[in-house]
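== chain A ==
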Amino acid sequence: MAARAEFLERIRREVAKTPGLFEAEPAPRPAPPSAAAETIRRELAERWPQALDRFREEFERVAGVFHRAPRFTAVPAVIAAIARERGARRLITWDPVALGFDVAPALAREGLTVAVARAGQEDETSRQRHREEAARAEVGVTGADFVLAETGTLVLLSGSGRPRSTSLLPDVHVAVFGRDRLLETLEQMGVMLEALHVEPDRAMSGAMITFITGPSRTADIELTLTRGVHGPKEVHVVFVEAP
Partner candidate 1 sequence: MSDTALRTPFPERAGAALKDAFLQEALKIATTKFIDLRKESFAGFPQGEALRDRARAIKEATLQHLDVHLERLADNVERLGGTVHWATTAEEAREIVLRLCRDRGVRMAVKSKSMATEEIDLNEALEHAGVTPVETDLGEYIIQLAHEKPSHIIAPAIHKTKGQVAELFSRELRGEFPADPEVLTAVARKALREKFLQADMGITGANFAIAETGTVVLVTNEGNGRMVTSLPRIHVALMGIEKVIPSMSDLVVFLAILARSATGQKLSSYTTLVRGPRRVGELEGPEEFHLILLDNGRSRQIASTLREALYCLRCGACLNVCPVYRQIGGHAYGYTYPGPIGILLTAMLKGNESVRELAHASSLCGACKDVCPVRIDIPRMLIELREHLDRERIAPWSERLAFKAFRRLLLSPGAFRLTARAGRWLQLPFVREGRLRGLPLLFSSWTRTRDLPPVAARTFRELWKELR
Partner candidate 2 sequence: MITCLGDVFFPEVGVAMVRLLRRLGVEVDFPEAQTCCGMPLFNSGYHRDAAQVAARTVKLFEDAPHVIVPSGSCAWMVKAEYPGLLKHDPALRAAAESLARRTRELSQFLVEVLGITKIESPFHGKVTYHDSCHLLRGLGESASPRALLRGVPGVELVELPGADQCCGFGGSFSVRLPEVSTAILDKKLANVEATGARCLVACDAGCLMQMGGGLTRRGSAVKAVHLAQVLAGELPA
């Protein structure tokens, strides 16, 4: 503890020596965050069509592939088509509770192998098996907790039944969402982040929040853009039209 006290004391001393370069404030805070978040949700309940259009534009700009389905029951067919087009047979999905519906049976009927990351199975054997399944899967299916129109971004919360690797290890990532996930701006996302962290352990069952804007990419070799460095080569979304 001496190390911490000394370390902070040294900084305290330096800070006390000067008023700083100019008067400055950090960013203003939404107060209270949950109320601000609620206001945003209400706004988006009206404006979701514009947000969706903008999202599609930005998502495609970062090489995302946009699909729609009239209702949840039509989603497995879309996913199966994506898999078939790429000769993929092995999929992994989030727990049905996290996804909002159970895709596995319908996909299995299409002849695809589906591993499901079930919530509540976190013993060592299950962890090991899940890791193997995730590493073998060719398509990963997740939901999306927030969808940002301004930048074409999917925001995913990790947690029980919603593992991190589903949107990371397979070559293809498919995210399924409905109109209630749409947000327009990064600023609004900031409010949502504030709201999530008022009581974070209640709001989130995991330790990671990931913003995904298009597939994995690099231009490290002669500035030539290539996709699918470590993460997925392709990112797809399926927008479910029914409210």
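The working rule: a contact is a pair of C-beta atoms (placed from the backbone, for glycine too) under 8 Å apart; a residue touches a chain by one contact, two chains touch by 3 or more; residues count from 1.
If you want to know what made the cut, all candidates are chains of the complex that A comes from, given by their letters.
All values reported here derive from a predicted model rather than from experimental measurement.
Undergrad: Please find, within this complex, the candidate from 1 or 2 that touches chain A.
TA: None of the others touch chain A; the one that does is 1.
Undergrad: Within the complex, which stretch of chain A touches candidate 1?
TA: The touching residues are 3-4, 6-8, 10-12, 14-15, 17-22, 24-30, 58, 62, 117, 119-122, 126-127, 130-131, 135, 150-153, 158-160, 163-165, 168, 186-187, 189-191, 193-194, 197, 200-201, 204-224, 226, 228-232.
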